[in-house]
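Yeah, one chain of the complex is gone here, protein chain that is, but the others are all in their spots.
So, subunit A:
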Amino acid sequence: MHTNMAEPMELLCWGGDWDLPSVHTDSLVVLAYAKFAGAKLAVKSVDWTWRTITASVPQLHYEGSTVTEPTQILNFLRKQSFNADYELTAKQGADTMAYIALLEEKLLPALLHTFWVDAENYANLTRPWFTSHSPFPLNFFVPGRQASLALSRILLTKAESPLLNITEVEGKIYSEAKECLNLLSHRLGNFRFFFGDMPTSLDAFVFGHIAPLIKAPLPSGQLQKHLNQLDNLCQFCNTILKNYFTDATTEKRMDCSPTATHDPVDANLQKLTQLVNKESNLIEKMDDNLRSSPQHRPHRHEAKPSALASERS
């Protein structure tokens, strides 16, 4: 039975929780962009269906064709004349691509680690959530599969020898992620969105990546703590949720900045850069301990004389 109106576009994505329309980064990116561009999407969640393991999420269906991957879906929406980037200059379009690459290279590994590889978070938050949102018997497989995909991605892209162990890579990816968040905060400054007053695809990508980090109740979240100190990014996230996703959020407004002071953005950032440096020193000490353990090849010759000296004495 045909109607005169074209069928709405259908989006498959993971379901929502923690005040968010979806807990999955890529799905959030697409949902946010659709809201910004004014595209009407019929959102179907894959929770509790067999599609949790068969479909690659997010997935857009329209008139028989299927598009996956956020970048492809955004291109498709643009072709259907739902373009949130219409008013950007060529240089701003180039900046968008560059910042998205920065997000993917620097922030994504740490996000994957926080949710899927960190033992405490995985056991207490991620796995129970995904297990409870998958049908039997997939609930045994889905979280494990996602976790091993995340781990292999981190190891293959970030762990160059001699950093062959995930624990050694951790320090590096978290410090890179914190630096990336600082850079984003610098770039956002005091503006509402990255390119002025209207949200664009870059805003969608940044929102998709940082919103789960802000909102998820993570038991061990050093990256989350770092992000909560970047007021302008928290504000950015809450603004988008309030203005574009009000039906998905509850009345409870999360106060995301623990420090109630009104530090200007610059002072906060300087403090954070110092914090990152201090962290590097702490991680250095941690690394020291790892390096002095017998399974690891010693890299620094200074460490050896003291160990030998203490053995001899």
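Keep in mind that, in the parts below, a residue touches a chain if its C-beta (ideal position, glycine included) is under 8 Å from a C-beta of that chain, and two chains touch if they have at least 3 such contacts; residues count from 1.
Everything below uses one rule, namely that contacts and distances are computed from a predicted model.
Novice: Pick from "AP-3 complex subunit beta", "Metaxin-2", "SERTA domain-containing protein 2-like" or "Cleavage and polyadenylation specificity factor subunit 2" the UniProt protein name of the chain that isn't shown here.
Specialist: "Metaxin-2"
Novice: Using the touch definition up top, pick the residue from A:K106, A:H209 or A:H226 that touches the left-out chain.
Specialist: In the complete complex, the chain left out is touched by residue A:K106.
Novice: Write down which of A:P21, A:G171, A:P199 or A:P212 is the residue touching the left-out chain.
Specialist: A:G171
Novice: Pick out the residues on subunit A that sit against the missing chain.
Specialist: 69, 90-91, 93-95, 97-99, 101-102, 104-106, 149, 152-153, 156-157, 160-163, 168, 171-172, 175, 183-184, 186-187, 189, 269, 280-281, 283-284, 287-288, 291, 299-300
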